[in-house]
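One protein chain omitted, others in place.
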Amino acid sequence: MHISNGIINGPVSLAYAAIAVILLALSINRARQDLSDRLAPMAGLVAAFIFAAQMLNFPVLPGVSGHLLGGALAATLVGPWVGALCVSVVLVVQALIFADGGLSALGLNIANMALLGTAVGYLVVVGLMKLLPRNASGVGTAVFVASVVSVILASQGFVLQYYLGGDVALTVGYGEISAALAGVHALIGIGEGVIAAITVTTVAKVRPDLVYALRGQRLTTAVTASPRRLVLVGIFAALVLAGGVSYFASSAPDGLDATTLKGCTVDEATGEITGGQCIAQTAKEHELAGSWLGDYGISGIEGTTGVAGVIGVVITFAIGLAIFWGARRRRARGESAPSTSETRV
Amino acid sequence: MGAGHAHAMYVHQHSPVHHLAPEVKIVVALAFTITVVATPREAVVAFGGYALMVLALAVVARVPAAWLAKRSLIELPFVATALLLPFFASGPRVDLLGLSLSVDGLWGGWNILVKGTLGVLIALLLAATTSARDLLVGLDRLRAPQAMTQIAMFMLRYLEVLADEARRMRIARVSRLDDPRFLWQIKGFASGLGTLFLRAFERGERVYLAMQSRGYTGRLPAALHADSTATARQWAAGAAIPLVAVVVLLLFGGYPWKP
Partner (left out) sequence: MEALRIESLRYSYPDGHQALHGVDLRIGAGERVALLGPNGAGKTTLVLHLNGILPAPRMPGAAGSVTVGEQRIDPADRAGLTEIRRRVGIVFQDPDDQLFLPTVAEDVAFGPANLGLRGDALHARVDEALAAVGMLDHKGRAPHHLSLGQRRRVAVATVLAMRPELLVLDEPSSNLDPQARRELAEILLSLTESGLAERGLTERGLTERGLLAESGLTERGLTESGQASAPVTMLMVTHDLPYALQLCERAVILDEGRIVADGPTGELLADADLLARHRLELPFGFSPHVTTMP
């Protein structure tokens, strides 16, 4: 998921760094209001939790594993400001101390994962909580949807960055990239959503007072707009960004044959899924996600890309809900899983 | 993964690079990276120059080449991106080994490859020669917001503790016949994560109490970080690196004022 140096050009990277600095300053300010002088130890432990959660891989499909981004999860548990701050600190530490994610791309990564992901996740949760019951399963459902939406939008953040500062003009239109990334990230988002939902549900059952999104006054003061409108806006925004934008932005599509995709799979097979946003990985996971849709959108029927994106989102939502409900029941055994997908926890 | 991750990057050595003040190293790494990113992709010679500089720094810092090579695998996904670009990019095409490749795409792929690799190597050198604690002290001296450096400090301190707890919980789960495979484990995994959050949060509360008991009122005392800050000489020595890089950029960067 981490963008490295050289993918986005200097000026755009710098502009994003400036935006990140300003928004982080705001987050620090608001986080202090939430936690006062408990900020450093509490947020530090939460950041350690997010870091630890990101290090644990989970299976997305047989042979493919992903890891949490944690934006929506953090926002639900500790609020948007502390959440954004914690995810940002994780990213800074990963860039400086673990050399993960380019130094010059730090602003880009913070903007996508820490700021966009957290903010969107929080807004969706707040909106949905107006409709759902204020209990463990309600907040679990809300955080599931919020995770999917926030992961998809974080990927769209990258598309925007590439549009603004990508060095190479592509034959594939931004619409296609956008749709492909949205499709893949809907899948990743479902994985993230299921885990985030169970995590939050567990916390909410034991200590509901620790779930920021369940605290009464916060919610009512944070949201002034009418609830129904907010939910609709949230879902609509997800659909627009995942599919609608690609519909309008789609230029003449060009061939993207399966051989390049397969070549990519081989290239990447050795690595863990450390980055979900790179185009190669996207292509690879997308193939696994459901190639008929991918082919449908990209194979060149003018104007259908956006539709494919929307369909992709809707279907993945449906699958996600199915998995979510499935996971709530006692799981049945008997299906063999490939040993390669065993994760290290 | 958890274990060992938290201090895996630091390579313990005594070298001039290790002894440079952390704030100098952070600024130098950032300036060097920005110079590399700002270099036009056609300036192949300039990139060669940067690579030599990185190599020389690695030798001076006594960071083993094998270590650097192994750690730079983190960049692999972006290598794949770079390999893919020649197929996707628009513009004039060339035939290479029977494949039709975009010229622009080839340059673009090269651009990502070379800048990404140099960036990772620079970041690795920084991480290898500076302990996590010193990096935070450096950020602090560079006037990074205290809120962030402190959060990072607590995070690094408790990462191991949390990872240990996660490991113990997983062993406890598996010991009671949970099957850690594929999707079936996701529920146990995620509720374990919920428990981990509870433990992290409650530990945060206890840490805060223990701090309060020793007089904490919201600021870490400045005296804690009062030891040796960078001298003017260290700044000068450090500045030499990005300066050389800028000279390389000006000489071979393909700018109009190229001599």
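Note that the chains take the letters A and B in the order they are written out, and that residue 1 is the start of every chain.
Here is the rule we go by: contacts are C-beta pairs under 8 Å (C-beta built on N, C-alpha and C of every residue); 3 or more make two chains touch, one makes a residue touch a chain.
Predicted model, so just to flag it, every value in this text is computed and none were measured.
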item	value
Chain not shown, its touching partners among those shown	B
Touching the absent chain when the full complex is considered, from B:61, B:74, B:89 or B:156	B:156
Selected residue (touches chain absent from view) among B:53, B:68, B:128 or B:207	B:207
Where the unshown chain meets chain B, residue by residue	132-133, 136, 153-154, 156-158, 160-161, 203, 206-207, 209-217, 220-221, 223-224, 226
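Basically, only the chains that are shown with their structure count from here on.
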item	value
Approximate Å spacing (C-alpha centroids) for the pair chain A, chain B	22
List of chain B residues in touch with chain A within their complex	1-2, 5, 8-9, 26, 29-30, 33-34, 36-38, 41, 71, 73-81, 83-85, 87-91, 102, 104-105, 107-108, 111-116, 118-120, 122-124, 126-127, 132, 135, 139, 145, 147-148, 150-159, 161-163, 166-167, 170, 179-187, 189-198, 200-201, 203-205, 207-208, 211, 216-218, 220
Chain A residues touching chain B - in the complex, by the definition given at the top	4-7, 9-10, 13, 24-25, 28, 31-32, 36-49, 51-53, 55-59, 62, 77, 85-86, 88-90, 92-93, 95-100, 102-104, 167-172, 194-203, 206-207, 210, 256, 260, 263-264, 267-268, 270-271, 274-275, 278-281, 283, 323, 327, 331, 333, 337-339, 341-345
